[in-house]
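Before I ask anything, let me first share the structure, which is written out below as C-alpha cells.
The complex appears here without one of its protein chains, the remainder shown in place.
The first chain written gets the first letter, and so on, giving A, B and C; residue counts start at 1 in each chain.
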Amino acid sequence: MEEISFKPERSQYVYTFGGAKPVLTVKPGSVLRLWSEDAFNFALQSVDDLPSQKVDIRYVNPQTGPFYVTGAEPGDTLVLHIVDLEPARNFGASSTIPFFGGLTSTDRTAMLQQPLPEATWIYHVDSKRKEVGFQSRFGDLEFSMPIENMLGTVGVAPPGGEVRSSLVPERFGGNMDTPEMKVGTTVYLGVNVEGALFSIGDGHYRQGEGESCGTAIEGAMNSVILVDLIKGNAPMWPRLENDDYWMVVGSSRPMEDAWRIAQVESVNWLSQLLGIHYMDAYQLVTQVSLSPIANCVDTNYSVVTKIPKKILPKASAFDGMHQRLCDIAKLVK
Amino acid sequence: MEEISFKPERSQYVYTFGGAKPVLTVKPGSVLRLWSEDAFNFALQSVDDLPSQKVDIRYVNPQTGPFYVTGAEPGDTLVLHIVDLEPARNFGASSTIPFFGGLTSTDRTAMLQQPLPEATWIYHVDSKRKEVGFQSRFGDLEFSMPIENMLGTVGVAPPGGEVRSSLVPERFGGNMDTPEMKVGTTVYLGVNVEGALFSIGDGHYRQGEGESCGTAIEGAMNSVILVDLIKGNAPMWPRLENDDYWMVVGSSRPMEDAWRIAQVESVNWLSQLLGIHYMDAYQLVTQVSLSPIANCVDTNYSVVTKIPKKILPKASAFDGMHQRLCDIAKLVK
Amino acid sequence: MEEISFKPERSQYVYTFGGAKPVLTVKPGSVLRLWSEDAFNFALQSVDDLPSQKVDIRYVNPQTGPFYVTGAEPGDTLVLHIVDLEPARNFGASSTIPFFGGLTSTDRTAMLQQPLPEATWIYHVDSKRKEVGFQSRFGDLEFSMPIENMLGTVGVAPPGGEVRSSLVPERFGGNMDTPEMKVGTTVYLGVNVEGALFSIGDGHYRQGEGESCGTAIEGAMNSVILVDLIKGNAPMWPRLENDDYWMVVGSSRPMEDAWRIAQVESVNWLSQLLGIHYMDAYQLVTQVSLSPIANCVDTNYSVVTKIPKKILPKASAFDGMHQRLCDIAKLVK
Partner (left out) sequence: MEEISFKPERSQYVYTFGGAKPVLTVKPGSVLRLWSEDAFNFALQSVDDLPSQKVDIRYVNPQTGPFYVTGAEPGDTLVLHIVDLEPARNFGASSTIPFFGGLTSTDRTAMLQQPLPEATWIYHVDSKRKEVGFQSRFGDLEFSMPIENMLGTVGVAPPGGEVRSSLVPERFGGNMDTPEMKVGTTVYLGVNVEGALFSIGDGHYRQGEGESCGTAIEGAMNSVILVDLIKGNAPMWPRLENDDYWMVVGSSRPMEDAWRIAQVESVNWLSQLLGIHYMDAYQLVTQVSLSPIANCVDTNYSVVTKIPKKILPKASAFDGMHQRLCDIAKLVK
C-alpha cells in the first residue's frame, strides 16, 4: 500500500474544482496524509480580525489537490474513505460576513436592509479533552463543546469543461458542508474527467446542520484518506456510506429541490440494493429515511438523505467497498 | 388530577383548525386519554383499496377535538405533553395518491406529466415485538420494522378568524408531520382564541423525515396527553422540548423559509435561555443545531431546528415546565 | 337588468374569504355599483401616519361583500366583468411596513436584520388629468404619474369550510394584486359554496408588477361590476379575459410554482380553446405567452400567464361570455 503525505505550499492552494493542474498522481489503493488550510485562508487569527478587512474573497476555501487518480476515466466511481481527521492548529475561527449566511439577506436573497454586525469568534482547541472553547463576543459566556471534525469540501473536476469555485456544492461534490463527511465515511463520486482530479479542504472542528451563519468552526486539518476506484457505475450525485447509513447528498435551490435530488437518487439506489421496484423503494424511503439539512448558505443548498441499514434487509453497496476500506483503515490509522 | 377519556363518534370528527365547536372543556393539569382515527378516515383497509376510489378528500385527516382549555386566552401558551402513544388498530396503511407527495408533480408544483402508479401498502402491527410488517406491492419482499409512534397533527385554532384544513402546518401547529412529536415530548403553542381549541390526530406508526410519498404508516392511535397552560409568553412558532433538545418547527414554502423560521425562532429562544446577545446565539445555533426536515409534502413544508441541551450550559425553558410534566407523566402512564 | 348600489358601513367590512354572512343577494345579470375602503382601512391619511402606530393588523384589506349569487352552486363558474373603476377619494397612500414587502426580510423569509425605515407616501389624485402626485419622503422630488386603477382583491369563499384572510391569494382568487384586474377585464372563478359568496376590495390607483414594497397606491374605490354565472365548467384557478388576452393567475410559493400553475392551466385552456393536443398547446404557450409577476409580497406569490389572442387562430372562451359582457358594459357605463 502506497502512502503519500502532502502539505501544499501557499502558492499551490487551489480555489476551484476543475481548471487546475494536478499536484500529484495517486494510485487506487493509496493512503493520503493531507494538510489543508482553513476556509478563511488563515486570515482570521483573533477576534479583532474582521472578514471585511482581512479576508480576500478571491482566496477563500483553499483546496488541497487536485490529485490525479491513475486509471480514472469519465463514468468511473472515485472512492474516498476518511480514516482520520485531526485539527492541525490550536484554534478554529468562525465569523459573520456582511450579506453572507442563512439568516441574513445575501447577494441572491437580495434585500434593502443593512447587514448584520460583523464579528469573529475564536475557538481554542483542547486536543486532550477533544473540545473547543466558545467565548461570547457580545457578553461574557464561556464554555466548551465537543470537537466533531469534518471536511466541508470534497470533490472532483466537473464535466463539460466547467470550472467552479470551491464554494460551490454540486453533482461533483464540492462544498457540501455536511457533518456526515467525518471519520468512518466512504464517499462515492462520479468521475467526469480523466484522472478524476479530486481535492479536499474546508476542515470544520464542528458544524451544526445548515451552517447557519455561513461559517463553521473553520480550521486547518490533517486528513488521512484512502483512495480507491470502481470502474464504471458512476452515481449521478455524491453518495456516502458509513457503518449505519447509505446516504446521498443533493445540492440545488430552492431547498426542496436539493431534498428531491437526494431522495430520488436514494429511491433508485435502494431499489438496486434490495432488488425491488422503484415504487416499493419510494414507500420504504418514505418510512425510514432521515433528512438532515447540510448547508443553507452556499451557492447551492445541500440536503442529505440517510437510509438506515439496520432496519432494512442486509444489502451490499458497490460490492462491499465500504467494509473493505474500513478493514484497511484499521491497519492504517 | 382530572382524567378524561374521549373517543369521538364519526360525526364528531373535525377536519379543520378553527371553525368547530369544542367537544369538551378541559382544565390545565388534566390528563386526556384520546382515540384518533387515521388520516385516510379508515378508507384503506386492504391493498386493494386505492385512494382515488375509496378516500373522500373532504374527509381526510380527521381530528379529535377541539378541546376548550379553561382560562386560555390569546397570548397565553398552551402546553401539551405526550405521555403515551399506542396503535389503536392492528394495521396501518400508506399509499401513493395521484399528484400528491414529494417526488411527484402536484397541484402546486404543477407539471404536464402523468401521475405515478397508485398503490396501497398495509402494515400489520406486531404489538409484542413493537414492529410493523412491510410487504412489497410490486414484488415479494417482506420484513419487519420497529414501530415509532408519533402524531402528525397537533394544533390550536388560528388567529384572525381563519379556519384552516387539518392538512395545513402553520404557526398554530397543525399537520407538521415531524417524528419529534413522540412520547416524552412537550409542545408549546401560542393561544390565538379563547379556550385555545386544540385538537390532535394523524397518528403514524412510523415515518421517515420528509414523509416522501405523502403518507406515513397511518393508523388509529390511543394517545395519553397532559394539558397545561402558561399565562402569556406565547411563542411565535410551535416549540417542542424533550429531555435532550429544545426544538422549533417552522412551516412555509420554499423549504429554506421553513428552515429560516425555525432558526430565527431558535436564535431568539437560545438568546433568552442563556441570557446572551442574539449574535452570540446565532453563532451557537450555527455550530450546534440539528436541522431535520419534517415534511416536504404538505400545504407548507416543515423543518425542525433542534438545540442539544447536553453540550450547552444548563438552562430552563418555561420555568421547568417540561421536567415537571415528565415527573407527572411517570405517575400517569 | 337589475342595478344594485352598495356602500358598506364600517361594521359591515369583511376581512376574510368565507366565514361571513352575505350582505346582499344578487342575480346573475346584475350590475353592481360598489364602494370599497382602502387596504389600510383609512388609517393612513398623512405622511405622519405610520403603519406601526395607526394600522390595526386585524382590520386590514376590508372587503365589500360577500354577495350571494342566486343559483350559484359548487362546480359552477362565477363571472365578474369590471365595467368601471374610479378613485372614491382624493388621495391614495402607500407605506413600508416593518418586515413586510418584497425587498425586506419577513415573518416567513425570516432573518436577523433590523427592519427598513418605516414611511408613508401620500399621492394626491388629479381626477381631471387622471394622475397621482408622487412626493419624495426622503428628499424633495415631486412629479405626477398616470392613474391606472385596479382591484387588488376579487374572490369567492374557499372550499372545505376554510376561512382565509383577505390578504391571501389562492385558487378562490383573493388578494392576487395583479394590474390586469382593471376596466375591461372579465374574471372567471370556480364556485366552491352555494351562492359563491364573492367580495371585492383593495383598490389601487396604480401598482407595478410585483407590488415590491408590499403596498400599492391604496385608495377607496368606486367599482361598477357585471355579475354573471355559467353552470358548471369551474376553472381550477382564476381565469381572466380582456379584448387582447386569455389569462390565468397562479398563486403559491416558491414563485416558480405560481408560474407553473398558471402555465399548466393555460396549456389546458389553450388545448381546449383550439381543440389541440396538450403537447401542441405546451409548444404554443412556450412561444407566445407573457408572464408578468403580479405580487411577490403576499401570503402566496402570484404570477399571470397571458395568451395573446391576436396571433393565434380565432377561438371563443366560455361561449363568448367576455364579448357579451363588453357589449352590456357599453350600455351600463
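The definition used in the following text is that a residue touches a chain if its C-beta (ideal position, glycine included) is under 8 Å from a C-beta of that chain, and two chains touch if they have at least 3 such contacts.
Quick caveat, the model's predicted, so the values are computed rather than measured.
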| item | value |
| --- | --- |
| Residue among B:T109, B:S166 or B:S199 touching the omitted chain | B:T109 |
| Contact with the hidden chain (one of C:V23, C:A119, C:A234 or C:A317) | C:A119 |
| Contacting the left-out chain in the complete assembly, out of C:T25, C:S127, C:Q283 or C:S316 | C:Q283 |
| Absent-chain contact - pick from A:H81, A:R164, A:R239 or A:H322 | A:R164 |
| Where the missing chain touches chain B, by residue | 103-105, 109-116, 254 |
| Residues in chain A touching the chain absent from view | 15-16, 18-19, 58, 107-112, 160-165, 236, 250, 252-254, 257, 260-261, 263-265, 267, 278-279, 282 |
| Where the missing chain touches chain C, by residue | 94, 96, 102-103, 116-117, 119, 121, 134, 136-139, 141, 143, 145-146, 206-217, 253-256, 259-260, 263-264, 267, 274-277, 279-280, 282-293, 296, 301, 303, 305, 311-313 |
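Note that only the chains that are shown with their structure count from here on.
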| item | value |
| --- | --- |
| Chain B against chain A, contact positions shared by both copies (same if over half, else different) | same |
| Most distant chain from chain C by Cα centroid | A |
| Whole-Å gap separating chain A and chain B, where each centre is the average of the chain's CA atoms | 32 |
| Multi-partner residues of chain C (each touching 2 or more other chains) | 109-112, 254 |
